[in-house]
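Encoded as structure tokens, the structure appears first; notes follow it.
Right, chain A next:
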Amino acid sequence: MATNTPNEVNPVEPGGTAESEAGPSRRELLVKGGKVVAGIGVAALLGNLGNWALSYAADKEPIKIGILHSLSGTMAISEVSLRDTVMMAVEEINAKGGVMGRMIKPVIVDPASNWDLFAEKAKQLLLQDKVSVTFGCWTSVSRKSVLPVFEKNNGLLFYPVQYEGEECSRNVFYTGAAPNQQAVPAVDYLMSKEGGGFTKFYLLGTDYVYPRTTNKILRAMLLAKKVPADKIMEEYTPFHHQDYQTICGKLKKFAAGGGAAVISTINGDSNVPFYKEFANQGLRAEDAPIMAFSVAEDELRGMDTSALVGHLAAWNYYQSVDTPQNKQFVANFKAYCKKNNLPDGDKRVTDDPIEAAYFGVYIWKQAVEKAASADVDKVRKAVYGSKFLAPGGEIMMDAANHHTYRPVLIGEILADGQFKVVSRSPGLVKPEPWSEFTNPEKGCDWVGHQGTYQK
Partner candidate 1 sequence: MVISLGRTLVALGIVGLLLLFEPSRAIAADGPVSAPPTASVEQALTQVASEDESIRQAAIRLLIEQGDAGLLPRLEAIRANASRSIRQAIKPLMDLLKNRAKLASPDSDVRRSAATDLGSSGNPSAIAWLDAAKVNESNKWVRYTIEESAALLRLASGDPSLKVAAAEKLGELRSGNAVPALKALVEAGAVAEATEQQKVLAKTADAAIDRIETWGDWANAIETIFRGISLSSILLIMSLGLAIVFGLMGVINMAHGELMMVGAYATFVTQQCFTAWFPPDVFDWYFPVALPVAFLAAAGSGFLLETTVIRFLYGRPLETMLATWGVSLVLMQAARVYFGDLTAVVAPGPLRGGAQVLVGVYLPYNRIFIIALSIVCVLGIYFALFKSNLGLRVRAVTQNRNMSACLGIPTRKVDSYTFAFGSGLAGIAGWALTMVGNVDPGLGQNYIVDAFMVVVTGGVGKLAGTIVASLGIGGLNKLIEPGLGAVYGKVLILVMVILFLQWRPSGLFAMKGRDAD
Partner candidate 2 sequence: MAEPSSFQNSIIYLDGVTVDYDGFKALNHLTFMVDYKELRVVIGPNGAGKTTLLDVICGKTKPAAGRVVFGQDKELTGKHADEIVKLGIGRKFQAPSIYGNLTVWENLDLSLKRSSKGVFPTLFGKSTAEERARIEENLETIGLKDYAHTRAGSLSHGQKQWLEIGMVILQDPSLLLVDEPVAGMTDKETEQTGQLLQSLAEKHAIIVIEHDMEFVRQIARIVTVLHEGTVICEGTVEKVQADARVREIYLGRQKVAH
């Protein structure tokens, strides 16, 4: 899927002072710098042999897993958190004796927010490091870039971010939401009496695959629900767009007379300028709420939330979800970040992709144990239909379509960057990679069929 969201590491947070925050990271940098000086020569000489040497330094026969998240470049801000999460899960599992008595040994690579480097690093993980499973990717394009590599070499990828659907790969497990688990229920909610009974929809997104596909589904859905076509507007802005004056002007005109809601799939750093402009042009959350699919706690951390309060988001998990295991999870995550001197330490927050990345590791672990093997084909079968008590409540892997049953939660943004849940699906929602509105004839099934099939 999607977002260019914030969340790496490290900012100065409210309450702390700038200096005291900058200190450790600077020292950290110096230490790293030292390592570089020492390491560069060796690394440059050994090149790929380095990996080989490292892997033999470990204990007897660990299971190797790959972590394929951008640690530098524009996406680092989002993806570093997922690496941390996976590492935390790995540490937890290893502390309890590993998988079938074997330690998990993560191989971390950095595709540097560069899509073709994603393909290269995926090849490296599969062909050279021969990992059993890979946890990674954030943007749709990075997933699409590695997909052929995984399919060609029969690898296994756990993809933890909500996405646009219309994909059904034998080599990927999708632990984030399919469109029918996020976008569709969110709009359903807005149309309901409880949600405000909105009748006009402005679909606004960053111009790439996730917003385009999501909006295609939403448009089909709205038309099916008898919303006239002239009450639906669709607009896309380029990545990193900053100037939302014109769009907010259009929006104001569209919203006049009431009953209008904005469905935002705006990505990453465009959000703050958009919300600010929206508020400054005199638009209110009461008249025209913005329902966002790419704004989560991690993005709101350290952001000026004043312009966002009262607007909505749809996810499958929030840090504020009130379950005992979630309290434990949040506390563990903060403790992990603090212990490992990760930037921001215990000020870190959890959100939907973090939870999805986390339980993905456990789903894989359970499957390996069930299959008594780390072999991709065996693990795949063992994943089908497996359940896990995730922080946000029990989730279940679909019996055939490689996606995940999850609950749908609509949240309202609060001033502290957390969400108040205003609506919750009655139970777990079955994932549908092919939307009933745009591809009613298609289904995804790797048990009874060979992937995508005609119903």
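Keep in mind how these were chosen: all candidates are chains of the complex that A comes from, given by their letters.
Rule of thumb we're sticking to: contacts are C-beta pairs under 8 Å (C-beta built on N, C-alpha and C of every residue); 3 or more make two chains touch, one makes a residue touch a chain; residues count from 1.
Given the structure is predicted, the values throughout are model-derived calculations rather than measurements.
*Asks:* Sort out for me which candidate, 1 or 2, comes into contact with chain A in this complex.
*Replies:* Considering all copies, chain A is touched by candidate 1.
*Asks:* Under the stated contact criterion, what part of chain A meets candidate 1 in this complex?
*Replies:* Those in contact with candidate 1 are residues 5-18, 21-22, 25-26, 29, 72, 74, 76-77, 80, 193-194, 207, 235, 237-238, 240-243, 245-246, 249-250, 252-253, 256-259, 268-269, 272-273, 276-277, 279-282, 284, 286-287, 299, 301-304, 306, 343-344.
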